[in-house]
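Below is a slice of the complex: some chains, not all, each in place.
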Amino acid sequence: MANSLRTPEGPGVLIRIESVTKRYPDGTVAVDRLSMEIPDRSITVLVGPSGCGKTTTLRMINRMVEPSEGTILLDGEDIQRQPVTTLRRSMGYVIQNAGLFQHRTIVDNIATVPRMLGWGKQKARARAAELMERVGLDTALAKRYPYQLSGGQQQRVGVARALAADPPVLLMDEPFSAVDPVVRKGLQDELLRIQEELGKTIVFVTHDIDEAIKLGTMVAVLRTGGHLAQYAPPSELLSSPADAFVEDFLGGDRGIRRLSFFPSGRLELTTGPVIPLDATAEQIAAPDALWLLVTDADGRPLGWSEPGDLAAGDIRPDRLLSHGRPFVPGTDSLRVALDCAVLSPTGWAVAVDTDGRVTGVVSQQTIGEAIRSAHAAGRDDEKVAG
Amino acid sequence: MNVLNFVNSFFSDSAHWHGYDGIPARLGEHVRYTLQALLLAAAIGLPIGLVTGHYGRGGNALSLVATAGRALPSFGLLVLMTTLLGFGMLPVMIPLVILAVPPILVTTYEAMRSVDPSPVDAARGMGMHESRILFQVELPVALPLILSGLRSAAIQIVSTATIAAYVSLGGLGRYIVDGLYQRNYEKVVGGATLVAVLALVTLALFWAVARTAVSPGVRRR
Amino acid sequence: MSGFLHDFFDIPSDLQHSWLGLIGLHLREALLPVAAGLLLALPIAQLCVRFRWLYPPVLGVTTVLYAIPSLAFFVVLIDYTGQTELTVMIPLAVYSLVVLVPAIVDGVRSVSEETLAAATAMGFGPVRRYFQVQLPIAVPAIIAGLRVATVSSISLVSVGMLIGNQGALGNLLHDAQIYNRPELTWNSVITTALLAILVDALLVLVRVLLTPWMPSGTARRKQAPALEDAAR
Amino acid sequence: GGTSDDPLKGGGAKGDTVVVGSNNFAESILLADIYGEALKAKGIKVTYKPNIGSRETTYGLMKNGTITVLPEYNGSLLAYLDAKAKPKTVEETTTAIDAKLDSKLELLKPSAAQNKDSVTVNAETAKKYKLTSDSSIADLKDVAKDLDFGGSPEFQTRHQGLAGLKSVYGLEFKSFKSLDAGGPLTQTALKKNTVQAADLFTTDPTITRDKFVVLKDPENLFGFQNVQPLVRKGELSKEGAAALDAVSAKLDTKALLDLDAQVQLEKKDPLDVAKAWLKSAGLV
């Protein structure tokens, strides 16, 4: 979960929404004096319950909806100043069910905007093929039609199509909400990867708070009536919800979920209780620990045992207690480390390197301390910022 | 030639309002032919459409039959039937029914097929009998479309029943055929106007039936 | 039998065509009006899509026109266009509207919100959107309408016999009567029906060729709304 | 291809091509074929516009020049032009027609062949009311109210039709059934007793076949019905006119009856029948 550790890189503001109100002809106020700064080259997520004005906000950015009041600036310039088609072509747009052109092949769908911009057929298709690979689609699918693709694949085509003309901005309206959870997770990971590689500015709408927290560099929680309830990085959202509405919307497990944003790299590991399968009686007795982790010849974990149950030279792997899931310090977050510790019968989490070789173990207590110091660091940051 | 003048003089000629060749009589005949043909066509088209639509089978055969039915020239059939069967209602009814069955059949089938499958599934899961599913779950939802099929059929019959005049029967076609051979435009235009009005009335009737017979839940307002 | 077959295909001289000639004539008289109807229906339908309120009155007017018997049309037209094919074809073109307009309207309307939004967001203007997105996606519905219109048109051409040999295969009906040759009636009815079925099959083929993007299995359900009006 | 190839050209007869038209019944087509083939034999270019419709239509097409030559029946034509005329002879008929005829049209010489409208009853009715070929229309005076009468739609309003039957013979039928102009519908209706009396043409071959009885017309309501070519003035060459005159000279009622029977009973093609007759009459 590379993303879990991402921090806002604090770059410039690309899109500035200034006191924007949208009143529909029937009187509905969908967005009410909304002001927001959307940072460059990061994912900003709009999240909130149904009907809170997410889609309206998003569509005002590419002028598919015109604000009733207020202005929106793109790169410092009022978007009203540009011809609407030029504006739109500088922004990719991805929606639920992809909105593909059912009458065009995949490659032609993706090549739509380049072709409109006057690229040659050859060039546009080459670009489309390149993008298919980038979004993780087999190029063998190029000549197929949308109906021949699964929902997840269609959604990938939607993303590729939006990226085709290399627009600096990507607007995404609940793009993954119609696919099943497993595929959805894949698409989210893919999006994070693509964002990291291409550095687009993405405005992402969802009503799923977990998705918002997973994807967002910044998350804007809207409440019905188009009011901005809170606009903050996800970890701050989890630790300090602005009000009861946001807290409620965030749901349970806030503490544990927040741990996703803390790295496990600084956890102090100990190798004391780690012994090899062919450990001598001294090695077994030495550590003065309640539990010992036995590893195989390669250093991969086999399982836990109480020292008293081990006989030197006759350690039976099938008699050991499961070592549970190991974690990779540096790559995994504190959340994973804690989960490993909780799942482990001994309360100790096993740390391994990327090859799966044990690099040490860490107790739930140590993890707890790490969590506290991370909290403290967070508080200090706030103080510095304040 | 001014069509409106013809219409005006046709309808203001009091001679056109009495007797066996008067408008009331002719209109009555026309309505009778129309109703007879529509009822016959519905009696054939509805059950077949409902059952095939319910089971979702035979759609291709159905569409072939419908195409053939549509393709048969009503006029030719009329002539053929008259030579085969002589004069009377039967040779007129046959082409009218053949004309009206395809729209009823095809729309009924399509209407049944387009019913959301999940309530049907739910009904089956409740232990409803198939016939009950057909009449109490699918039919009420398919009704607007089925009515539209009946409406098309009715309009076509209203228009085509004029051919009855060609084989000496009455109806509004009388004015048109007679007018044509007598070079009496007034009659032709008057007759055609009456047919168009009858078609409009048919439209209105079907609209009213749809208002009352279709559940507000299906109409969605 | 061969005698019957001989009589069957022995077309009276006053029709001035061979059997195949009549078929060609029939096709021309039936298809040209539908083509003209399509050309007329496209802009009308687009107006109806654009201005929703226009649709019900347009439907009403086309239905009323459709209800006017062709004979009456002929009588009115004959003063302007004489005893010609044109007199037959004009009503047929008008009739085809009652099927084609709703078919196109429904087809164009059936394009999903999402697809339209995607097109708009990509910077498609209204014209481009119509020709590159809405119209192509409406093709199956339009062809469904064309099928009904064409088949009806083929059947209706026959009435042209009433205005002096302008009914192509329908003329056989009249000759069958005046020469007491019922086999000519059979010829007319059967040939017309076969012709219609053949043209219908051709249109299906055209649809398949034009819409490789349509799923073959589930097509039926999605087509239902278009067929509603096509069956009119 | 026929004239239908140039549908909008009103004056199809202009130039060197002669357009021979006909009404929508078998005999008219046959006569047109005879005229046409006779003209062709004189090296005149001929196109046919057969099967047009009733006189009301064909007369209009003659006037506007769509057709050049049309086989006509002088009595009917006169009745159409002047419903009140009551000519006593063929010559009077011609004179009366000439007085009313459109200035662009003229009649050529009449033939001896006659084919009149008639009041014809079927065998059943004849038997019931003891009618024979010597009976007259007037004999129906008392029974007409029990009879259904069949005829063409135009028969209903013409003087040489229901109107005349009433004013001249005082007949009022129980009902009038609109059928066709002495065509198969009328024949069938009469045969099946759907109507008991009908307007049939006297040359109709089914009359003898189905034992119908033609009633005499002592008041000469249906006038003289000599077959006579109606042509557009100056659009037919001298040879052409001569050829048609020659045809008229040879054609008599018996010949016509025979030709009609060939077409309608023996199912021969009218064009073949026409050619054969012209040949046998030595006209080609």
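Letters A, B, C and D mark the chains as written, and numbering starts fresh at 1 in each.
Keep in mind that, in the parts below, a contact is a pair of C-beta atoms (placed from the backbone, for glycine too) under 8 Å apart; a residue touches a chain by one contact, two chains touch by 3 or more.
The model shown is predicted, which means the values in this text are computed figures rather than measured ones.
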For this session: Just one representative per chain kind is placed here; work out the formula for the complete complex.
Result: A x2, B x1, C x1, D x1
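Everything below uses one rule, namely that only the chains that are shown with their structure count from here on.
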Exercise. What whole-number Å value describes the gap between the mean CA coordinates of chain A and chain B?
Worked result: 61
Seminar exercise, completed: Whole-angstrom distance, CA centroid of chain B to CA centroid of chain C, is 19
Seminar exercise, completed: dist(centroid_CA(chain B), centroid_CA(chain D)) in Å evaluates to 40
Exercise. Residues of chain D that touch two or more other chains: which are they?
Worked result: 53, 57, 184-185
Exercise. Using the touch rule from the top of the page, what residues of chain A touch 2 or more other chains?
Worked result: none
Exercise. Pairs of chains that touch, anyone?
Worked result: A-C, B-C, B-D, C-D
Problem set entry | chain C-touching residues of chain D, taken from the complex the two chains share | 1-2, 4, 7-8, 10, 22, 24-26, 29, 33, 48-53, 57, 61, 66, 180, 183-185, 263-265, 267, 269-272
For this session: Write out the stretch or stretches of chain D touching chain B in their complex.
Result: 53-54, 56-57, 150, 152-154, 156-157, 175, 177-179, 184-185, 188-189, 192, 194
Exercise. Within the complex, which stretch of chain C touches chain A?
Worked result: 112, 114-125, 133, 136-137, 139, 211-215
